[in-house]
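With one protein chain withheld, the remaining protein chains of the complex are depicted in position.
Chain nomenclature is as follows: A and B, assigned in order of appearance, with residue numbering initiated at 1 for each chain independently.
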Amino acid sequence: MSSHTEQHVKRRESSSPATGGDTRYYDALVRLMQWINQHRLRVVFLTSIWCAIAFSTFTFAQESVSVEALAEQVALQQGNLNVVFILVCATLVVFMNAGFGMLEVGMCRQKNAVNILSKNIIVFGLALLTYWAVGFGFMFGQGTSIIGLSGFFISGDSATYGLDPFPTGLPVTIFFLFQAAFAATSATIVSGAVAERIRFDAFLIFSVVNIAFYCISGKWSWGGGWLADLGFADFAGSTVVHSVGGWSALVGAIVLGARYGKYEGRLVKPIPGHNLSLATLGCLILWIGWFGFNPGSELAANENIAYIAITTNLAGAAGGTVATFVSWFKNKKPDLGMVINGILAGLVGITASCNQVSFVSAIIIGCISGCLVVFAIDFFDALRIDDPVGAISVHLCNGVWGTLAVGIFGANAGIQQFWIQLVGVVAYGSFTVVTGYLCWLALKLTLGIRVHDYEEIEGLDIHEHGQIAYAGFSMVDEAPSSLIETKL
Amino acid sequence: MSSHTEQHVKRRESSSPATGGDTRYYDALVRLMQWINQHRLRVVFLTSIWCAIAFSTFTFAQESVSVEALAEQVALQQGNLNVVFILVCATLVVFMNAGFGMLEVGMCRQKNAVNILSKNIIVFGLALLTYWAVGFGFMFGQGTSIIGLSGFFISGDSATYGLDPFPTGLPVTIFFLFQAAFAATSATIVSGAVAERIRFDAFLIFSVVNIAFYCISGKWSWGGGWLADLGFADFAGSTVVHSVGGWSALVGAIVLGARYGKYEGRLVKPIPGHNLSLATLGCLILWIGWFGFNPGSELAANENIAYIAITTNLAGAAGGTVATFVSWFKNKKPDLGMVINGILAGLVGITASCNQVSFVSAIIIGCISGCLVVFAIDFFDALRIDDPVGAISVHLCNGVWGTLAVGIFGANAGIQQFWIQLVGVVAYGSFTVVTGYLCWLALKLTLGIRVHDYEEIEGLDIHEHGQIAYAGFSMVDEAPSSLIETKL
Partner (left out) sequence: MSSHTEQHVKRRESSSPATGGDTRYYDALVRLMQWINQHRLRVVFLTSIWCAIAFSTFTFAQESVSVEALAEQVALQQGNLNVVFILVCATLVVFMNAGFGMLEVGMCRQKNAVNILSKNIIVFGLALLTYWAVGFGFMFGQGTSIIGLSGFFISGDSATYGLDPFPTGLPVTIFFLFQAAFAATSATIVSGAVAERIRFDAFLIFSVVNIAFYCISGKWSWGGGWLADLGFADFAGSTVVHSVGGWSALVGAIVLGARYGKYEGRLVKPIPGHNLSLATLGCLILWIGWFGFNPGSELAANENIAYIAITTNLAGAAGGTVATFVSWFKNKKPDLGMVINGILAGLVGITASCNQVSFVSAIIIGCISGCLVVFAIDFFDALRIDDPVGAISVHLCNGVWGTLAVGIFGANAGIQQFWIQLVGVVAYGSFTVVTGYLCWLALKLTLGIRVHDYEEIEGLDIHEHGQIAYAGFSMVDEAPSSLIETKL
C-alpha cells in the first residue's frame, strides 16, 4: 500500500505544476503519513493512552472548578453562620446592660434611681465610643505583648487584630461589637459598688479611663499577650472582665467611703433596695445575657457552644440554690437578694472554665461560688467597705475563684496550671488596683468624687439631675369604684 | 524483525559468559518479549483500555475524597446551624421565666412580691438541677414506654436519649438545655395559681417532685412512649407542658383554698394586681419567648420554623383581640388583664398544632382560646377556686382545647385523631391530678402548705422573707423644685 500511495502522490504532483512551489509541504505530509503508516501500532497505542489521560484530566478539570467553588461557598456559609451567632451573642451581652441597670436600680434607694439609670445608660454609649477610638487597638492591635498599639478607630484589616480574614475568621466588625459589649459590662460592674454617693461627672470620666486600662490588661490574655504565652486560661473573662471590674469597684468603694448612715459605731444598718421586682428582672436578664457571654466567647458556631451553655447554666443554678439555702440557714429566712447574688456568683465563677470542665465540676464550682458570696458580703461589711449591690462579692471574689478553678477542675488541672492562674490573678489585680487607685485619687484631688452629704441625704436625683424617678407616684389604698364586688 | 532480535539476544548472551548464572532470568525476559511481540496488538488494546479505566478511576478517587469531605463539612454545618438555632430558642424559653415572674408579681399584691419573685427565680435553679439529675433520664432515657430509666446525670451518648449522633442529631447538651427550660416553665405555671398563700418551703418541695412527674408523663408523648405510638400529636406541649402545669395548678388551688377575703358569702371580691406595668412586660416577654418555645420544638433549623412562628403569632394576636372585645362587651370596659390573658390563651392554644394547621385555622384556634379564657375565669370564680393570675384558665383550659384542636384542624383531622387526642388529654389529666393531689396531700399532712392567716394578711414578704419589695418607696406628689415652669 505504501508504494501505491507514493505513486498516487507523484501523479497528483505532476498534474499540478502550478503548485510546484508548495511541494516541500506536500513532501513533509507524505513523509509524515509514511511514518505514521510504519509506526501505526505505536501511534494507536500512544493516541489511546493520551486520550485516556486527556479525557480524565478534562473531567477532573471540569469537576474541580465546580467542587472548589462549592467548597468556597461552604466555607462562606460557616463564616455567615459564625457572624449570625456572634451577632446574637453580642445582642445578649448588650442586653446585659439592661440587666445590670435594673439590678442596680432595684437594689438601691428610690432617691438615687435617676442617677443610677443615667450612669448605666450613658456609660454604655461612652464605653462604645472609647472602645472604638482606642480600646480595641489597645486590646487586640498588634504591638508589644503588654499593650496593642495599632488598629485605633477600627481598621477593616483582620490581621491588625489577630483575626484570620473572613470567612475563616470573624469580620472585624462583629468581633469589635462583641468585645465592646464586654468592655461596657466591665464599667457597669464598678457602677454598682460606688452607687448612691458618687458624683455623676467623676464617674463618667473614671469609666472612660477605666475602659482604657481594662483594654490594656485584656491584651495580656485575650490579645495574645504575655499571660496567654504563659498558658493562663480565662475563657470568657472571670478575671479579664469580672475580677478586673471587681478590683476597680473595691478601690472605688474604699476611696469613696461608705454611704451616710450605713455603719454607725459597731452597727451595720441594712439599706434595702427600693424595687426588688426590677432587681429580679435584672438578674433574669443577666442570666440569659450569659448565654451570649460564655458561648459567644467560643467565637465560632460549633458544637462546643451547647456544652458551654450547659456548664454555665448548671453553675448558675447551683450558685443560686446554695446561696439560698446557706443564707436561709444562717439568717433563718430565705433572702431574695442572696438568691440573686448566688445565681450571679455561680455564673461569674464558671466563666473562666465553662469550656473545659465536666458538668459535675461546673456544679461544684457553682456551689462554692454560692457559698462564697454569702460570706463575702458579711466580710466586706465587717471591713466597713460599703457595696450597695454586692458587686465586689459577686464579681471580685468569684472572678478570682473562677480563675483559680481552672487550675483545679480544668483540662490541664494541676499545680502548674494553678500557679499560672494565680500569676494571672495577681497580675490583673495589682495592675487594676494601682491604676484604679491613681485614677480615683486624681479625680478626688481635682473634681472631687463624692457628692455633698446633704445631696446624698436628699438624693442624687434631685441634686445631680433635677429629676425624680417616680414623679407623682401616689399611694392607692382603695380600688377604684368600678372594681365592685361581683355577686354570684 | 522477530528473528533479528533473537540473533541480537543470542550474540549478547555469548559475549557475556560471566553472567552465565543468570541466564534463566534472561531467558524468561526474552520469552516475555517474544510473547509481547507476537501479541502486540492485544497488548496495545488491553493497555489502552486499562489506562482509560485507571485514569478515570484515579480521577474519581481524587474527586470522591474531596467531595466526601465537603459533604461531611456541609452536614456538620447544618448541625452547627441547628445548635445555634436551638441555643437561641432555649435562651428565649429561659427568658420566659422572667416573663412568668413579672406577670405573676404584677398581678399579685405588693405585700407578696418578694415571695413570688423568690419562688420564680429559685424554682428555675432547682428545676434545672433536678432535670439534670433525674428528669432528663425519666423523660428521654430508654426503658419502658411509660418511664425512661437510663441516662440520669446526663450521659454524653446521644442514643441514650433517642437522638442521632451529632451532626445529624442535636448534641445531648443543647437538647437537655431546651427541655430543661420547658420543665422549669411547667413548674412556674403552678406558681401563679397558688400564689399569695402557699408556704415557701412547701412550694419548693412540690416543684421538685412535680418536675419528676412532669418528666415521666412527658416520656409518653415526646420520649417515644405509648401515646406517641398511639399517634397522639402535641407538637410543642399544649398538653405535655401547659395542661399538665394547669392540672397541678388546679389541684393546688383546690387543696390550698382561696385567699383570705376573696369570697365572702355570695360575693367575689376582686383583688387587683399591684403592678400592671410589670405584668404587661411579662406578657410581652412571654410572647417573644413563644418564638423559642414553638419554632424550637421543630428541633432543627429549617423552613418550617418560619411557618410555625406565623401560626403562633397569629393565634396569639387573635386570642388577645377576641378576649379584649369579649370582655369589653361583657364588662363594658376593656380590661388589661383580659388582653394579657387572651394573648397567652391564644399562644397556649396553638402550641399543640402550630406546625400543621393553616393560617386561618390558627386564627380560629386563637379566637376560640380568647373567648374561652374570659368565661373560664368566671367559671372558676363561680366554683370558688381562687387563681390569682388566671393560670388555670390560660394553661389548663386552652392546653386541653389546643390539644383537641389537632383533631379538628390538624393534618390528620378526623374523628379518629380527635379520640386519640382525647385519650392523651385524659391520660395526662388523670395522672397529673392523682400524683399532684397525693403530693399536695403529703405536704399538707407533714409540713403544711398554707401560711397562717396573719401572715397572709400582713404579707408573705415580711413573714417568710423578712423583706419588702419596695423598701422606702415614698409618695411624691410634688415635682422637685428644679422642675420649674419654662417661660416661652
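We adopt the following convention: a residue touches a chain if its C-beta (ideal position, glycine included) is under 8 Å from a C-beta of that chain, and two chains touch if they have at least 3 such contacts.
From a predicted model like this one, the values you see are computed outputs, not experimental measurements.
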Candidate in contact with the missing chain, chosen from B:Q34, B:Q78, B:Q142 or B:S158: B:Q78
Candidates A:G231, A:G414, A:G448 or A:G472 - the one touching the absent chain: A:G472
On subunit A, residues whose C-beta touches the chain left out of the figure: 40-41, 44, 47-48, 51-52, 54-56, 58-59, 62-63, 66-67, 70, 73-74, 77, 79-81, 83-84, 86-88, 90-91, 94-95, 97-98, 101-102, 105-106, 113-114, 117-118, 120-122, 124-126, 128-129, 132, 153-154, 166-167, 170-171, 173-174, 176-177, 180, 200, 266-270, 272, 275, 278, 281, 333, 381-382, 464-477, 479-483
Touch residues of subunit B, complete complex, unshown partner: 41, 44-45, 48-49, 51-53, 55-57, 59-60, 63-64, 67, 70-71, 74, 77-78, 81, 84-85, 88, 92, 109-110, 272-277, 280-281, 283-285, 287-288, 291-292, 295, 301-303, 305-307, 309-310, 313-314, 316-318, 320-321, 324, 331, 333-337, 339-340, 343, 359-360, 363, 461-462, 466-468, 470-475, 479, 482-483, 485-488
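The definition used in the following text is that only the chains that are shown with their structure count from here on.
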For subunit A placed onto subunit B, the superposition rotation in degrees, Cα atoms, nearest 5: 120
